[in-house]
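Of the protein chains in this complex, all but one are displayed in their positions.
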Amino acid sequence: MYTCDVTLRIRYGETDQMGYVYYGRYAEFFEIGRTELIRKLGFTYKDFEARGILLPVVSMIVKYVRPAAYDDLITIRTTLKKLPTARIVFYYQIFDEAGTLINEAECHLVFTDSATRKPARPPEALMQALQPFFLSDS
Amino acid sequence: MYTCDVTLRIRYGETDQMGYVYYGRYAEFFEIGRTELIRKLGFTYKDFEARGILLPVVSMIVKYVRPAAYDDLITIRTTLKKLPTARIVFYYQIFDEAGTLINEAECHLVFTDSATRKPARPPEALMQALQPFFLSDS
Amino acid sequence: MYTCDVTLRIRYGETDQMGYVYYGRYAEFFEIGRTELIRKLGFTYKDFEARGILLPVVSMIVKYVRPAAYDDLITIRTTLKKLPTARIVFYYQIFDEAGTLINEAECHLVFTDSATRKPARPPEALMQALQPFFLSDS
Partner (left out) sequence: MYTCDVTLRIRYGETDQMGYVYYGRYAEFFEIGRTELIRKLGFTYKDFEARGILLPVVSMIVKYVRPAAYDDLITIRTTLKKLPTARIVFYYQIFDEAGTLINEAECHLVFTDSATRKPARPPEALMQALQPFFLSDS
């Protein structure tokens, strides 16, 4: 298992007239979560793309447990529970400042060759960096 | 069963640097789908809100089957398969101009009293308008 | 002078907690306005890009005259007042359903070679299509 926490503040432009964060904006929070998890491992998603690997989302499940409001500080916890194959699954929990769970989600992405747009193996260096956190899988 | 189709054109601002629609923007397509389904029944979601009924999304499942690109004309098919209770489930299929399925999703929403923020019964008039399409349910 | 009107309905996700359209979302309305003006002339911006011409925005002025609300039908009027050079200026007026002006703006864009990222001449066919509408300029 490998986990990364990142905290951010809700923007006014992320709210809708219900007075809470628009449900479609959570996708950006999930994106930030996995971007920072990859950075914590010593890589950047930007660099993956520069080397011809795209990582499109193929499916997503989201549970909106409690609303988030403008100016709230939320913590996005992103977790890898298994070593990736061509598919990588990120699990998400979002907490408000009091530590209450407000959102749970999972996003499935597929390592994709940017030239052929076909599934690809994850970068070898990424796999090696993840290996120590998933010893029981090996 | 009750179904509504609506067609729209992909905006440049909806794409990301992968060259396709950003995965978070589909939530707006689903929102448009249910807005128009409700309008087709003779109501508006705007009017529900004016009468104190909110309809927040409590969960969502999305399958990104194929990408959509800038300037594409997509058709959003929104379907109710069951009469709503306090919970209403919208099913979505999105098709490209050739009729190929590019996205499948479902959104669960809960009729909510805007004063108490507690679950509420769906508007009676909405239930009556839906009834004829769900005879086998009654 | 060349003008194009396009009508669209405000999305819920375009509102913020003030109950009106978020000020940053108007940029998408302007983008739709110029996309449709170009289409009305017989071209597509998509095709310009495919042929190596980008059209980034270099400056924008916006006056928010009145707010727009969820589910409003707005009309975006896009106008070219002069023949483009490497620079093209789109003027915008947005009207509500009653015909009241709610927004005025102008966007300056520069035809750009996608390979060199340097300013470029506008497509010759576009200039020829525009010429009849700007006789006094010639």
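Here the chain labels run A, B and C in written order, and each chain numbers its own residues starting at 1.
Basically, a contact is a pair of C-beta atoms (placed from the backbone, for glycine too) under 8 Å apart; a residue touches a chain by one contact, two chains touch by 3 or more.
Here the structure is a predicted model, which is why all the values come from computation and not from measurement.
Note on the undisplayed chain: of the listed residues C:Met1, C:Met18 or C:Ala86, the one touching it is C:Met18. Remark: the omitted chain is touched by one listed residue; of A:Cys4, A:Ala27, A:Ile76 or A:Leu126 this is A:Ala27.
Subunit B meets the missing chain through residues 12-13, 15-20, 22, 24, 70.
Take subunit C: the residues that touch the chain left off the picture are 17-18, 20, 22-28, 31, 49, 54, 56-64, 67. Interface residues of subunit A facing the missing partner chain: 11-13, 27-28, 31-32, 35, 44-46, 70-71.
Everything below uses one rule, namely that only the chains that are shown with their structure count from here on.
Over half of the residue numbers found at the subunit A and subunit B interface occur in both copies, marking it as a same-residue contact.
Here B is the chain whose Cα centre lies closest to the centre of all protein Cα atoms. Separation between the centroids of subunit A and subunit C, computed from CA atoms only, is 35 Å. If each chain is reduced to the centroid of its CA atoms, subunit B and subunit C end up 29 Å from each other. Rounded to whole angstrom units, the spacing between the C-alpha centres of subunit A and subunit B is 25. Residues of subunit C in contact with at least two other chains: 12-13, 70.
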